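Of the protein chains in this complex, one is absent; all others appear in place.
== chain A ==
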Amino acid sequence: MDTHNVVALPVVSRVAVCGGTHGNELSGVYLVRERLKRREDGTEPVSVVTLMSNPRAVQLCVRYVETDLNRCFTRAALSAPVSEDSPYEMIRSRELNALLGPKGSVQAVDLLCDLHNTTANTGLCLITHSDCDWIALHICKHLQREMSSTPVRYVHFDLPLDEAYSLDSVGKHGFAMEVGPQPHGLVRSGIFSAMQEGVQLMLDWIWQFNSGTLFEGGSVDIFTMVKNIDYPRDPQTHMITAAVHPDLQDRDFCLLHPGEPMFLSFSGETLRYRGKEALYPFFINEAAYYEKGVALSLARKRRVEIPSVRSDTQR
């Protein structure tokens, strides 16, 4: 082990665990309720704040009331003027930014973990805008090592901090912990357990890190978002004219080659992937993305070397 290449990082002393950012993604909602009920904050070795991000949407069991809360955290959105007539989620995003941020400042929580579910067969994903957040990448490695029955992957949306739109970008470190497949509006015990285990392992890692443990570097595969693909649609009515092909359905993170089936039209025609580069599909057939014009996303995979890390005890 090369001790010269250990990166010293500040302790991760303040952690936020958020659920119900989308009010119908119920594993996170129930996990937050359980943590609040059992008053886990304060009894754990790490200081954790647990909160329900969008309580009105949770109460109605909908993704959002007026606008998607998880798109409200860009620099532009956070600095736009708000009044009491602004959409509920815009107002709520300011509250969350004040509580857990402000984004980009020294007062922000050290790590923000935002809990989500998807109807796509993604397993457990840590989703973030950075590909060099060593804390997030080490946590990912830890979960991959310790979680035997759930695939764990690191998904990267290449955005500068100002343009990162999701709640997790408020913390100094942050990621969405996305677990699927689970239909919206219900909780599947296997998915809930996977999320619960993921959160516990994350907190275990943070505690060990804060205690001075050295975590050896290595490599992590990162899936970086390249583009979205929409459904084929009728040019007049804009309604979809095909479904995700049965050969692609549920095959998140299985390499898709040019010429392979993507959609099966209602008239029985197979529509194929026309890109030149083989890419990794994910978020295949996520319910909430129909209105956003996304049938699936495509990613490039690359192996990233991460350094050994240890908490900086000199501060």
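Operating definition for what follows: a residue touches a chain if its C-beta (ideal position, glycine included) is under 8 Å from a C-beta of that chain, and two chains touch if they have at least 3 such contacts; residues count from 1.
The definition used in the following text is that contacts and distances are computed from a predicted model.
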Quiz prompt | Chain left out of the displayed complex - its UniProt protein name, from "Putative septum site-determining protein MinD", "Ribosomal protein S2, flavodoxin-like domain-containing protein", "Aspartoacylase" or "Vacuolar protein sorting-associated protein 29" | solution = "Aspartoacylase"
Quiz item: Which of these touches the unseen chain: A:86, A:228 or A:249?
Solution: A:249
Self-check item: Selected residue (touches chain absent from view) among A:30, A:88 or A:207
Solution: A:30
Quiz prompt | Option from A:129, A:184 or A:251 whose C-beta touches the chain left out | solution = A:184
Practice problem: Against the chain that's been left off, what residues of chain A make contact? List them. | Solution: 30, 33-34, 38, 61-62, 119, 181, 183-190, 192, 239-240, 243-246, 249, 264, 266, 285-288, 290-291
